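A protein chain is absent from this complex, but the other protein chains hold their places.
Letters are used for the chains, namely A and B, taken in the order the chains are written, and counting of residues starts over at 1 for each.
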Amino acid sequence: MKSRQLLALTASALALPGIAPAARADTPPTENTLSYRISRYAEDDLPGQYLVAGSAERYDINIHQFQLVTPVGEEYGLTLTSSYESMSGASPWFTVPAFGDEKTVVMSGATIHEQRRDFNVALRRYLDNGNYAFNIGASDENDYEAWSGGFDMARNFNNDLTTIAGGVSFSSDDLSPTDASLFNRVTDESKRTSSAFMSVSQVIDRNSLFQSSLNVTYHSGFLTDPYKLGDSRPGSRTQIAWSNAYRRYLAGPDAALHVDLRLYDDDFGINSVTLDLSWYQNLGDNWQVAPRLRYYSQSAADFFTPVNDVSGLLAFNSSDYRLAAYGAISGGIQVQTTIDDVTLSFVAERYLSDKGYSLYDGDTSPALVDFTRLSLGIGYRF
Amino acid sequence: MGSPCQVQLQGEAPALLQSVGVQLEAEARRLEAKYSRFLPDSLTTRINQAAGSGSPVAIDEETARLLDYADTCWRQSDGLFDITSGSLRSLWDYHDLADRQALPTAADIEKALVKIGWQKVERGEDSVALPQPGMEIDFGGIVKEYAADCLATLAERAGVASGLVELGGDIRLVGIVPETKAWQVGIRDPFDTSRACAHISLSQGALASSGDYERYTVIQGRKYSHILNPLTGWPVSGYSSVSVVAEQCVIAGTVATIAMLRGTEGETWLKELGLPYLSIDQDGRIGGSIAGDLSGVVNNGETG
Partner (left out) sequence: MSGSRKLLLVLLLPCSVMLSGCQPVQAWERGVLAKPEMAIDANPLETQLNNHIYFSKEASNGGHSATGGGCGCN
């Protein structure tokens, strides 16, 4: 678009020291921020015609999130995050064939009540040309325990216009399924997860930036779902995700456009595409409304079968709907207002999944979920 | 910087704004001390005093990039924007010429042109030499705007929310404001400097102007503008003033200057570049891509 002359002048002007556009903030927090959010996640009940046994009611989850961000000394920022979830409902057990091509789901019999707690501490040090952080975390459910830790670092180059970041994380998870003897479930299993990422972010101009990240995650150990009958999965899984983020500020409407595209591949045979669009619209000094649209589609795992294999001939087999081919569309809105040092936010999201939305051919599952999620949050700076 | 300057900063922390204000003042003084051709110890003065001596003057990275920028402007303007053209100024001393009702002679012009020409400057990566005695460079058309960019960038990096840096009429904003809260910048009426003839709404970036404030001088019944072409040594007739909006003040400023130097070709050049601009011609007519619904004619009191 720019004329050749203007490009020549711009290139020459940007070579002048001290006038390149200012990059993103890379400074430690200067004040404390305490945040709390409560969210309600409710899955739609499974349509009656698919259900042969069990409860039609699916998960309802209440999630409480707490976060404290606080400066430590001149160079450090400490972030404490904790969440508490209480869930009730039933989840699909296995799928059995019905008449003709229809597939039917068997839900786990009883409504379950479970809690999950997790806690994470991250300490980040801010340097002149970058930052690095360590974090450790733990989570705990009545049948599941996990420890995790990670390190990441970022370095700015090119007058802070380019940032290269990378990091690793590890997690060690232990499963001890409930009612193991009753249902012939495993009693004590574990899995390990290692993950690494590299990312490059580039300031394009004063109003826009781009980030591209590559993430590789390797799981090993017991990857089967202990609560799904007849479920048997490989002992390792490698996932690769390529994520791209574009952010652009538009002065006219005083709004920021977010475009996120992720391409994913793993050795279970699953590919997926995720496209996420958000529009952060400022209204006056104190209000912000952000509508959001997300599209997701995945292919089926190689060993996915719509109904559980009972022949015992297949090495690996699962009818878990999460390994089926499907697509999902979700839409939401976030409203946020700031009054002095207090920020209030509200988020609503509706998520619909369907084989019809899928980009991929392949077997799907009748147990796909639709859900609604509402969140209320408050943040206080001091 | 030899002309009125002001900085306005907005933010929530008064202590931060004050400390940034001190930094900006120091930066402005640094650039003035380094590049002003009126100060006896400045680098510009040292380069000019070494003209014709045969010994190059050492320059730092910043100066090298400024000379590169001057070179780009010279190329993009087909030689019209020339930081060595200062000696024409004394040749066309209008007070003297108007008093005497005389034009410079062809021989005078020939003599002046010998000392002009960017292509004659001997550039090394870390040195510069002016080959002719009396030859001069003048960063005046670049450094004031560059300084506005530097100050605004410094303020942004220090965490200032928004603000404005104005150095001698050239403006660079700090940060960005929504268009509903844009800064309203008055364009000074070239024919009546006490009033604004138009307002431009600016929410980010820079606005710089170049103008022939004294318009023209009548000598022997003919009008001569004060914009001098370094290739011919003669005045150029074109706009009365041009204001340009760009991301960087240094670009806005040099584009406005080049548009003035191009005379009647100025409009073509501005349209090719595609930057928003506002022009006022010799009859006071307002034009340009951001003239929009601005009133059409500036009162042009017919006085020479």
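Criterion: a contact is a pair of C-beta atoms (placed from the backbone, for glycine too) under 8 Å apart; a residue touches a chain by one contact, two chains touch by 3 or more.
Being a predicted model, the structure only gives us computed values, none of them experimental.
Peer 1: Considering the complete complex, identify which of B:14, B:40, B:54 or B:133 is in touch with the unshown chain.
Peer 2: Considering the complete complex, B:14 is the one touching the chain left out.
Peer 1: Thinking of the whole complex, not just what is shown, which of A:156, A:298 or A:358 touches the missing chain?
Peer 2: Of these options, the touching residue for the absent chain is A:298.
Peer 1: At which residues does subunit B meet the chain that is not included here?
Peer 2: Here the touching residues of subunit B are 3-4, 6, 8-12, 14, 17, 21, 80-83, 85-86, 88-89, 92, 141, 144, 156-157, 159-162, 164, 166, 168-171, 174-177, 180-188, 190, 193, 195-196, 199, 201, 204, 207-214, 225-228, 230, 235, 241, 243, 253, 257, 260-261.
Peer 1: State which residues belonging to subunit A touch the missing partner chain.
Peer 2: 21-25, 35, 37, 39, 41, 63, 65, 67, 81, 83, 116, 118, 137, 139, 141, 143-144, 146, 148, 150, 152, 167-169, 171-173, 175, 191-197, 199, 201, 203, 206-207, 209, 211, 213, 215-217, 219, 239-241, 243, 245, 247, 249, 251, 256, 258, 262, 264, 266, 268, 270, 272, 274, 278, 280, 282, 285, 288, 290, 296, 298, 301, 322-323, 328, 334, 345, 347, 351, 353, 369, 371, 373, 375, 377
Quick note on the criterion: only the chains that are shown with their structure count from here on.
Peer 1: Need the CA-centroid distance for the pair subunit A / subunit B, whole Å please.
Peer 2: 52
Peer 1: What part of subunit B is in contact with subunit A in the complex they form?
Peer 2: Listed in rising order, the residues are 61-62, 65-66, 68-69, 71-73, 75-76, 146, 149-150, 153-154, 156-157, 159, 176-180, 203-205, 247-248, 250-251, 254-255, 269, 272-275.
Peer 1: Of all residues in subunit A, which touch subunit B in the complex?
Peer 2: On the subunit A side, the touching residues are 1-3, 5-6, 8-22, 25, 27, 205-207, 249, 251-252, 254, 282.
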